[in-house]
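A single protein chain has been removed from this complex, and every other one stays in its place.
We call the chains A, B and C, going by the order they appear; numbering starts again at 1 in every chain.
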Amino acid sequence: MSSTYGNLFRISTFGESHGKAVGVVVDGCPAGLKLTEADIQAELDRRKPGQSKLTTPRKEADTVEILSGLFEGRTTGTPIGMTVPNTDQRSHDYGDMVELYRPSHADFTYDLKYGFRDYRGGGRASARETIGRVAAGAIARKILKEVCGTEILAYVSQVGSIDADIDPLKATFKTIESNLVRCADPVAAEKMAKAIDDARKAQDSLGGVIQLVIKNAPKGVGEPVFHRAEAELARAFLSLPATKGFEIGSGFAGTRLRGSEHNDPFVNKSGTKTGTKAGKSKSAASGFAAIGTETNRSGGVQGGITNGEPILCRIAFKPTATISMPQKTVDKQGKERTLAAKGRHDPCVLPRAVVIVEAMAALTLVDLFLEQRARSGLFT
Amino acid sequence: MSSTYGNLFRISTFGESHGKAVGVVVDGCPAGLKLTEADIQAELDRRKPGQSKLTTPRKEADTVEILSGLFEGRTTGTPIGMTVPNTDQRSHDYGDMVELYRPSHADFTYDLKYGFRDYRGGGRASARETIGRVAAGAIARKILKEVCGTEILAYVSQVGSIDADIDPLKATFKTIESNLVRCADPVAAEKMAKAIDDARKAQDSLGGVIQLVIKNAPKGVGEPVFHRAEAELARAFLSLPATKGFEIGSGFAGTRLRGSEHNDPFVNKSGTKTGTKAGKSKSAASGFAAIGTETNRSGGVQGGITNGEPILCRIAFKPTATISMPQKTVDKQGKERTLAAKGRHDPCVLPRAVVIVEAMAALTLVDLFLEQRARSGLFT
Amino acid sequence: MSSTYGNLFRISTFGESHGKAVGVVVDGCPAGLKLTEADIQAELDRRKPGQSKLTTPRKEADTVEILSGLFEGRTTGTPIGMTVPNTDQRSHDYGDMVELYRPSHADFTYDLKYGFRDYRGGGRASARETIGRVAAGAIARKILKEVCGTEILAYVSQVGSIDADIDPLKATFKTIESNLVRCADPVAAEKMAKAIDDARKAQDSLGGVIQLVIKNAPKGVGEPVFHRAEAELARAFLSLPATKGFEIGSGFAGTRLRGSEHNDPFVNKSGTKTGTKAGKSKSAASGFAAIGTETNRSGGVQGGITNGEPILCRIAFKPTATISMPQKTVDKQGKERTLAAKGRHDPCVLPRAVVIVEAMAALTLVDLFLEQRARSGLFT
Partner (left out) sequence: MSSTYGNLFRISTFGESHGKAVGVVVDGCPAGLKLTEADIQAELDRRKPGQSKLTTPRKEADTVEILSGLFEGRTTGTPIGMTVPNTDQRSHDYGDMVELYRPSHADFTYDLKYGFRDYRGGGRASARETIGRVAAGAIARKILKEVCGTEILAYVSQVGSIDADIDPLKATFKTIESNLVRCADPVAAEKMAKAIDDARKAQDSLGGVIQLVIKNAPKGVGEPVFHRAEAELARAFLSLPATKGFEIGSGFAGTRLRGSEHNDPFVNKSGTKTGTKAGKSKSAASGFAAIGTETNRSGGVQGGITNGEPILCRIAFKPTATISMPQKTVDKQGKERTLAAKGRHDPCVLPRAVVIVEAMAALTLVDLFLEQRARSGLFT
């Protein structure tokens, strides 16, 4: 079950850093969706390496090919197979890592679990694995956008000790994509870029936090009790390489408040301006449909079910494990050694991880949305 | 799929706050395990309500009955059905909640999702739902203990603004169970108990953080890429009512370190004292088997796979949503109203949640352990 | 995964022949369905033992109790837990079977798989296990009936060498339930009853075939390629004790025809009388909706998807393995011995299996129906 994700919108990814190709099969995409390779490519381009000096120098066009599941420009309801070839494989760079385990990387545990490993570029543990997620996520995102008007937006909100200073609800795609770090706060973005470049020069690396904002998510999705929306989202993000933490809504900070301070009062939002197009239109909803919350410490999910408010999550990424400076480690026989990693790597994974976070959010939400659709409205 | 958890050790829980009973079916328990109702009851007793003034005054004996799956004191490999009757149901207390939505509770979203709801005591959204988890978790825990010597320990490490001051690896079951709060630091425990009682008197509630420590977890478990150990654990804990965040190892704080500060150097631990019986024995492991890490910012998981170091997680719980003081809310028609909740509830859920966190950890690990067992050692 | 069935309408059964109770948890039932214990009991009464001299003399009231998932007479969307106590357990009867393996029963293979077994009454391999299926199936059936008007009817069409002579589409519930064998052909029913009684007196047993007819099944259900409707049905029926074969539509006999003889010509059925209420109304469907087939050798499924024609299946049941006459066998040490089985058993399982076949059909169809519902109508 390891590389398969989702139940009704199920993806199965494959591929290693230095194999022939990476890819994904999407099983369960509804029929009739208009889809082209350009829809997928647009997302892959945001993820691909070599975008700037802040990312790994590995060059990959990451061009997707759709092998099945489309007919006359629309999905047919059958599996969508997609591949992306690996082209810039410099396997000779990884000689050292045949014998030595990179600290805090997956080398040792892959040997422990599987008995041996593909050491070239991290093999399956490489972030190249996420290409399949992003390709599939592009489809999930399009479904949610077309059916529910869902907008999924992530950005880098912290790098090392530098914090962005912006209300997540005011973040815009344009600002985020206008800087190399993908931070919604342009001032912080500049500082972050410098910090990442400094780390790179110092043969070191940085971590940080990605903020996720989802507006117009489908309401009523999430399956109590084990597949609550926040549980599925947490799993989705913690399945990404380098993640160490997850928060929804008030998160860890909220644990210091009292219930009376933390609870989100319910209010009637008829007549209020809607969240996604502020200043332009007023909510036409009334009665039950107009119910919303005044504050949103719940982060858009209550009782494991989306309530119509924006979904707000934060994901912690540790500093990149692979660094060029010498480190203490051991070899396969347990002999203590010193490693100076060669190879190419990102001094900070966050700028490229933004689109991956969005993809995982889309894949998770579309699956819960389809499940909710399966059973609702039959007898109520 | 909502109330079913796990793949090879699969549980299916059922039951509402005010139904006849709650319970669970465990499907996939290995045959031959010695098991009695007392094994289950011991864990349920730690969860049950009415243990002190810090918890809800609802009185339930929570006596488990095993209906199937045992023969001559051992598991047979067939499903284990267990039920716990509900006895102290004061349904008349909940009159108010028929019409009004409790802020930050599941009332509104259940109506949104299902069209109507069982409003008595929160229905399925009540923490009584977790009884099935704890009962099944007791079995999972016993399997891990017997096969791997695994020790799973959780404790309250923060309540409101009060933080425990103790190294998680030094926490003991005895200390934790010796105070009402289930905090491993007796000094902080006293302050926490007072804070909870104060909140209760003020008709308010508190949140906090639970620290989890797992020693001697099976090595090599966790399935890259989507079912990494940390991803499965994150989902497990975020499926619990009132949770808002999850960290493993260095968590959010670690995102502020550089790679060179954060990486855990590999070392050879042959000859070192082992973690679980400190001071008593030296590690006999050598070569590959002696490889460990000097620090443990990874939290026992690298590349999604357990590495043999203690697993360290932190789970954020918001303050209890149900409070007695008047709150602003709406009714089903979206009309704004004021709610003063009656009913019985915990001013702080953390002391009782400790055993539930342990149960979810056990259920998650045993499932990954069985999956690892399915494929390993065939060709390597 | 062994005792869990279904994906979106998922059941988890438990219980042995001589345990405290048998039961089932239904996870994924849509909210709002009117449901009472009487709905369940009606089906269980058709399955229960001791109905006549043709069945086992074991006496069980098989009274169901619903423990959760209902509120004010309707399903809430949360798991429905149900139990049926075992009352008439004559464990002392089974002394012989502690040591000896009944030929063609599950005794030996349970020892092989699990290392030991609950030998009392066959343990989990007893047909008492099917109570949970029938209880859950009653709910599935009600959903299909209310939403699609689906009618699921099974009957015994062969016992030993006696064949019923009736068009399956003309079988009626009334005739079937009017005789002890549950055969739709009253003349054959009488002969079958005598044959079963003769076998019983001879300390022997009989097998046979059950015919299944489903009218007004939901159209368009079945998921190519691995979860085709016929594949899921085949699995459903072959999961029943004592089954040895499955046919849909023309089955094995159809393999001897040529394509030109076997194909079902498409026709326009607007204006034709509809199948389920023959002689009463004419089809109002037109255009695409009026398309049907002239013949039905496909058995209601084409390309793995239901086409709107009646679903026709046949399921082969071997003669009951447990017989009272002496048989050659071995003990646990492989020593050859003679067994004369005591205990109570059905000389022919088919009369009681009819309702179980219907239950499995309902469970399978409702799951496929919900899955079809999840994705259809979004973009087409």
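The rule is simple: contacts are C-beta pairs under 8 Å (C-beta built on N, C-alpha and C of every residue); 3 or more make two chains touch, one makes a residue touch a chain.
Small disclaimer: the values here were computed from a predicted structure and weren't measured.
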For this session: Looking beyond the chains shown, say which of A:Thr36, A:Ser52 or A:Ser68 touches the absent one.
Result: A:Ser68
Problem set entry | Residue among C:Ile305, C:Ala353 or C:Val366 that touches the chain left out of view | C:Ile305
Seminar exercise, completed: In the whole complex, of C:Lys34, C:Lys53, C:Lys194 or C:Lys332, the residue touching the missing chain would be C:Lys332
Exercise. Of the residues in chain A, which ones touch the absent chain?
Worked result: 1-4, 7-8, 10, 12-16, 19-23, 25, 27-28, 31-32, 65-71, 74, 76-81, 83, 113-118, 120, 123-124
Exercise. Taking the full complex into account, what residues of chain B touch the chain not shown?
Worked result: 7-8, 28, 30-34, 74-75, 77-78, 143, 146-147, 224, 370-371, 373-376, 378-380
For this session: Would you write out the residues of chain C that touch the absent chain, in ascending order?
Result: 1-5, 7, 13, 101, 103-116, 124-125, 129, 158, 160-161, 199, 204-209, 219-228, 230-239, 241, 243-252, 254-268, 270, 286-291, 293-294, 297-299, 302-308, 314, 316-323, 325, 327-330, 332-336, 371-372, 376, 379-380
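As a convention for this text, only the chains that are shown with their structure count from here on.
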Problem set entry | Relative to chain C, chain with the most remote C-alpha centre | A
Problem set entry | Copies chain C and chain A - interface residue numbers shared by over half, same or different | same
Exercise. Between chain A and chain C, what's the gap in Å when you average each chain's C-alpha atoms?
Worked result: 45
Problem set entry | chain C, residues touching no fewer than two other chains | 7-8, 28, 31-32, 74, 77-78
